[in-house]
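Sharing a structure below in structure tokens format, with a few things to ask.
Here the complex is missing one protein chain, while the rest keep their positions.
Labels A, B and C are assigned to the chains in the order they are written; within every chain, residues are numbered from 1.
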Amino acid sequence: MVDLKVEIAPGVILKNPVLTASGTFGYGREYAPYFDIAKLGAIVTKGLSLQPKTGNPGVRITETACGMLNSIGLENIGVEKFLADELPILRKLDATVIVNIFGNNQSDYAALAAKLDGVTGIAALEINISCPNVKAGGIQFGTDPQAAAKLIAAVRKKTSLPLITKLSPNVSDIVAIAKAVEEAGSDSLSLINTLLGMAIDLDRKRPILGNVTGGLSGPAIKPVALRMVYQVAQAVSIPIIGIGGITSARDALEFLLAGASAIEIGTANFINPQTAIEIVEGIENYLKGQKCAKITDFIGKLEKV
Amino acid sequence: MVDLKVEIAPGVILKNPVLTASGTFGYGREYAPYFDIAKLGAIVTKGLSLQPKTGNPGVRITETACGMLNSIGLENIGVEKFLADELPILRKLDATVIVNIFGNNQSDYAALAAKLDGVTGIAALEINISCPNVKAGGIQFGTDPQAAAKLIAAVRKKTSLPLITKLSPNVSDIVAIAKAVEEAGSDSLSLINTLLGMAIDLDRKRPILGNVTGGLSGPAIKPVALRMVYQVAQAVSIPIIGIGGITSARDALEFLLAGASAIEIGTANFINPQTAIEIVEGIENYLKGQKCAKITDFIGKLEKV
Amino acid sequence: MYLFNSEVVSNQKLSQNIYRLRLKAAKDFCRAAAPGKFVMLGTVDGLLDPLLRRPFGICRWGSDWFEVVIKVVGKGSCQLSNLAKGVLVAVHGPLGNGYPNAELESEQKSLFLVAGGMGIASIASQLFFALDRKQSLVGTFLLYGAANISELILLDELTAASSSGLQIQTITDDGSSSRQGFVTQLLIHELQTRPQSRVFACGPEPMLKSVQKILQETGCDGYLSLENRMACGFGVCLGCVQTVLSETSETGMETAKVCTRGPVFPAQQVVF
Partner (left out) sequence: MYLFNSEVVSNQKLSQNIYRLRLKAAKDFCRAAAPGKFVMLGTVDGLLDPLLRRPFGICRWGSDWFEVVIKVVGKGSCQLSNLAKGVLVAVHGPLGNGYPNAELESEQKSLFLVAGGMGIASIASQLFFALDRKQSLVGTFLLYGAANISELILLDELTAASSSGLQIQTITDDGSSSRQGFVTQLLIHELQTRPQSRVFACGPEPMLKSVQKILQETGCDGYLSLENRMACGFGVCLGCVQTVLSETSETGMETAKVCTRGPVFPAQQVVF
């Protein structure tokens, strides 16, 4: 038996390092027919806002080379309905739940944090300061270290829940933002969100996505994600959750080597609903093969070239 | 017959919009056995520095999902040897030549520009302010609008050759940089260079590339490139050359729709040495099919969603 | 829903770019299949291009097999259409709600099945369902339009159903079959004499819009099967949503996931 337990924020110990990325795992219960979601490290909910959001009109997804673009536009049922209808189901399913939140401005974020503070059955909050799909949304916080720090400090004041700040890759210097939010009180970091991209329908001479641009996810972005996780891991001392293009246990293990304490699986959940649980098993088998008894002995153990 | 002529900088009219990207076409003559390189819009040379450079040690390339990482490290024969040995061959082959240059600091760039000023057989200079593979290299200019503008202004003073500034995608706001270099006197923009990425050899627990990180190119980055070209095209009035993941005429045409006056083909040249010329033919055939007599009637004609 | 790797039993070319793939399936899967439901199909080669699985209607099935009819329009459909006997395919399904199929037999009204292009795959699933169970198709009309005669597929099998009472009319955009025009013209014409009919339609969006309008004008009720782009097929990506009328929402409208609440919607609900 390999000890797969990881600490993704002070005091937040998960049974294994495999999480599911916000927006790719519904509210969790949609996957219950496919496997026991309690067996995952945690599930991260679709991003929640104070009010329900209907998202963007028109075509919302399109495949690109080894990736996909989405412009869902953060459609969600709103925090109230989540607490009333979804969280109880997740608790019954015994899932470890991380709630992903976003707002249009600082006070939205603060209000969400306050509302979720003290709610039983929430292991941590993931603060999305990085969604590229809403105009007046998270993105401005995600590209400016000072704005990001101010936001996290404000959220920090409103909740005693552990805070995971989710970073945008669409920046010149992700390390600067990572350090800024660490200093502002984030307990943990998750990265990366999607890269801003675009696809064109040549024959119709127009953008494919209703929203023109969208977020690029999937294997295509894995090299960028791995680089950012590695860079940030060198620079901060809080735990990091790696995200981006993970489709296999080997991908996941690469992120752990690069310094991530855990990983989130996004797009791959769409392809095969059992991806996440297969990755849990794959990680365990690999470490067994390596005679590694504790996953924490593996994390960050990338050697020099 | 479709008129494929495009103007990529004031007065620089190319026979068609298909160029080859720096670092992926050698010094040009390597492709002569495969097709008549005079038939391309232009060829862009491997990046040249004042002194020859041996590049990075260790593994320099690795494939990623629909892309590749390279950390060649700007290995090149130096500007002197280029002028003595390579340019004469290119002239004999009747190729339209754009010289790509980079330096460690502003005076390197200025010296290169001065050296190339007035040399017969050079159609324009492409200024690489964006290579992620050298520590003390172009990259700092590529991420800071002011530094970029200062650099371009300095180069501008040293040459009457048309200047194409090649932008990095590893930035929070590519439009800001584009506008800054436009203002500083750049005649044209080319984008994008590679995204900074990383790959890990799981079993050996170490980075694959000798240089740890490298530049991501190929189809994987096309959505990001297309988005940036589109954004920049809305914001500047100088011509734009689109680069990133183009492997087919359809890809190329998408960039033209998004507002690029021409395109460069990079990684795809490695896969099939005849890619560039096949794309010239493919563009012509497509436009013929569309009954479009002049390619300039097609460029930038992306409709609203 | 089941997730399994399934062997290609046969791959038959139906027209220049349309193929019928028969795949093995467990009994449980076949029991869960129903007209209008679909599967997400992918390859098992471990390669990442194409990345996502692709949705295809379950066109016909037996006790341990099912068939999909695939038109080659891009890389995913191309790859699947090339698979040879014995190769494995990753299958996820049956997904979606399917048609309210009880109505095929139990109604007095005439039933119009309207197919445009590859919409036939979905529409035919109802007919094969009835045929394979020896149900009467008296009062059932198939109105089927395609771009040209070579894209009118499955007609041999469906014509065989005429003995069950099915009446078939075809039409092509280019007139390469007997009639030229759009399938909706046939529908308008037929509904004039049978105003109390019920309509099930599947095809490209412009056709469905037009069917919806015809239904509104004639007061007939019906169902539309949508084919919005899908990334997941099981309700988690929110990529496939369609605006629909809603009695509970303040705006009178809401978004519905086509993959789980659909792909078949009451025609009057859909807001195009």
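By our rule, contacts are C-beta pairs under 8 Å (C-beta built on N, C-alpha and C of every residue); 3 or more make two chains touch, one makes a residue touch a chain.
None of the values given here were measured: they were computed from a predicted structure.
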*Any idea which chains on screen the missing one touches?*
A, B, C
_Tell me which of B:Asp3, B:Glu75, B:Asp108 or B:Glu284 is the one touching the absent chain._
B:Glu75
*Given the contact definition stated above, which residue among B:Ala114, B:Ile271 or B:Ala293 touches the chain not shown here?*
B:Ile271
*In terms of residues, what is the contact footprint of the unshown chain on chain C?*
45-50, 75, 78-79, 84
*By the contact definition given up top, give the residues of chain A that touch the hidden chain.*
65-66
*Kindly note down the residues of chain B that lie in touch with the hidden chain.*
23-26, 30-31, 33-34, 46, 54-55, 57, 59-63, 65-68, 70, 72, 75, 218-219, 247, 267, 269-274
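As a working rule, only the chains that are shown with their structure count from here on.
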_Most central chain, Cα average position_ = A
*Maximum inter-chain contact count - chain pair*: A-B
*Centre-to-centre on C-alpha atoms, which chain is most distant from chain B?*
C
*CA centroid of chain B to CA centroid of chain C, Å*: 47
*asked:* Using Cα averages as centroids, what's the distance between chain A and chain B in whole Å?
replied: 34
*Listing for chain C: what residues touch at least two other chains?*
48-49
*Would you mind listing the residues of chain B that make contact with two or more other chains?*
65-66
